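Notes follow once the structure below has been shown.
A single protein chain has been omitted from the complex, and every remaining protein chain is retained in its original position.
We just call them A, B and C in the order they show up, numbering each chain from 1.
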């Protein structure tokens, strides 16, 4: 395993397609050379290559976790009444689908869905809600986490489209009147600082039925882990989710900071970090690593069972 | 297993929601009381309940098989250049998506995609191409199959929307000039007669890496079976594919004749037949049987691995 | 003329279709029985029937005037760079069109366009900008006007969709960062109090090349009056603009308060007020009065020239 990821790291280090996300000024500052691969088994063993302790913000890779938290606190039925489970065929930040048909976000892996999910975080006030949210992320990571205030402020200032989505969700009565608080919670979860080892450990926690391999503590009830993985599989890679499911076949989620993580249930979690992203918002090196790794290890969920 | 499916058959026999498809006159003649459940293991063992030898036409349940045939004859790259692998978020007979973005059908599980795939069937003339197509379906079923001429003629007369789709595909140069022949092949595959035992055996052939459990003959190369299952999982149930993946978690395909089949790779195939369908085009009894069966047997692909 | 409008008033007084707009609480309080028709000639003569001095808020009938003001202050080229002049085929409060193609509102007669136009109102601060805006409306009406604070506050609290539109306009860089100020100006123009005589006079000012028939003062330069009328004709009645142009043939604009005004250039302005509106947002009595009035007086712009 160590040999394989070093080989992949070496092979794709020189890949130069894509460029760091620029729509949030703070993200544009990322170093395009940064590149890390970390695998964490359900026993807590880690295999690392590259800049594995370089920090970045979760961005959309936070979405599966916050969705798991909502399921844990409200149960399936109530969560599904707010946010659907269907792929959209549209880009991650689309408003069209929301207006067109259901007046409910298609799924929790796109911005509109994650904003709606964020409105469900419990607590008496913003500080309290933020603290509850952080506890959940920390349970996945196995230790305390920080929020990048610079990224948070940068998101807050520039996220006009997300603000537009939030007001439309309010219009359709999907979220309550605390629009700014909900957006703050959403921007904060996007701004949580991790390194590739952390994200890989969080992925391994999902692979391990919700129990952190190191701390042995449960981050979310095991009965909701399948829900999270299912959504990651059908909707996690935005409008290339189908292609990902088809060619890579592993539940995964990407973020515009350049992170992608995948889960092989019962076995391990994988995280790749490399800032340059393609036009769909996925790390270009990350996509190649996942492709080759899945092929080498026969990970595709529908191909592995083939004799 | 036998006990379980009899129990489910008994329980849902009285379900009265939905009604037989009416848009093709021949389908409207179906008996709303017909109801069968058949499970076929990869060893060829069959468990049957209800009207398991009542015949019906494949309709859209033919789509995964014909897709497998195209992959076998042309390989992944060429097939994907014609038809994508993304879910649409739109209804099964939508034209909108086709026009809007890619000018290529989103996936082979919707009508536009299946028509494009049908244009790829090899042969010198219609008769020859039909014979090639039938051989593939018969390899899955393990014996000779017939086409219902009444249903074929009925489809041909009334399928204005499919004809519209075919001409638009021609316009975008996805299919060649033999539009009528392509449509004939498409209508014919929809009109193939099977009973629930046949469809269950065809599903078991997919579960068995493409090898028919009875005849031991390969219907399609094993390396493409994962492709077919992946597409069934993300796109097989039209615009409720996401919900199906989430709540049932088994690759499946439904047809407006009231058939649904599912595949548990390496284990078995399931087929349910019951003509009354819901507004999405799925057999109402079929959906309930699959839901409860998946729950009882813990089949969901992302939940079964949870400890 | 007096006879004709009294006849129409009498005839349609008992019409009971439609109901007052309910999406803003203040509007829902309107009396469904209120009904007024006023015609004002370019010489300032007025013909009145019904509750002609009952006050209501302008709502969307403000849009043509504020558009005229923007043209006067910035000229055609700059205004068109912000807001197009094409009908949409979509509802008045649609977001879809904005996202889909141009990233610029289709026209200034729908909410997104009018919000963009409102962002152009000049002034150092909100108070100053409001005062400039009011001066223009007052020049059309010929006397001082008030804003209903109750309606303004009611709009402000409930207009989540408009707030969503504003943030999307900001995202596409159509409006500047003073989003709340722009929305305040938009809500305020919607909340201007007039009676049917006022609105009719404002229409007559457009019929009179922008010069108020009473005060003889110019409200906007005559060279932009044709622009305003053209937009009213092709886009003034939302997604029934085509039908209105076809069957009534007079540039017009309606508002959800139940007001509709029309302009017969060089001759007169007409205003009808009656709160019950249809599902497109047009006063039901207003539509009937305009239909019959246009027919009786042969007003249709393309039919009047026919020998």
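Quick note on the criterion: a residue touches a chain if its C-beta (ideal position, glycine included) is under 8 Å from a C-beta of that chain, and two chains touch if they have at least 3 such contacts.
Quantities reported herein were computed from a predicted structural model and do not represent experimental measurements.
Asks: Using the contact definition given at the top, list the shown chains touched by the missing chain.
Replies: So, taking every chain into account, the missing one touches B, C.
Asks: Any idea which of B:29, B:122 or B:161 touches the chain not displayed?
Replies: That would be B:161, which touches the missing chain.
Asks: Pick out which of B:13, B:54, B:76 or B:170 touches the chain that's been left out of the picture.
Replies: Per the contact definition at the top, the residue touching the missing chain is B:170.
Asks: Tell me which stretches of subunit C touch the chain missing from the display.
Replies: 84-90, 97, 106-107, 209, 222-223, 225-227, 229-231, 233-235, 239-243, 245-247, 249, 251, 265-266, 300-303, 305-307
Asks: Going by the touch rule given at the top, which residues of subunit B touch the chain that is not shown?
Replies: Residues touching the hidden chain, for subunit B, are 94-96, 99-100, 160-161, 163-168, 170-171.
Basically, only the chains that are shown with their structure count from here on.
Asks: Using Cα averages as centroids, what's the distance between subunit A and subunit C in whole Å?
Replies: Centre separation, subunit A to subunit C: 47 Å.
Asks: Return the distance between the CA-based centres of subunit B and subunit C, expressed in whole Å.
Replies: 54
Asks: Could you work out how far the Cα centre of subunit A sits from that of subunit B, in whole Å?
Replies: So the centre of subunit A lies 33 Å away from the centre of subunit B.
Asks: Give the residues of subunit A that touch two or more other chains, as numbers and ranges in rising order.
Replies: Counting only residues that touch two or more other chains, subunit A contributes none.
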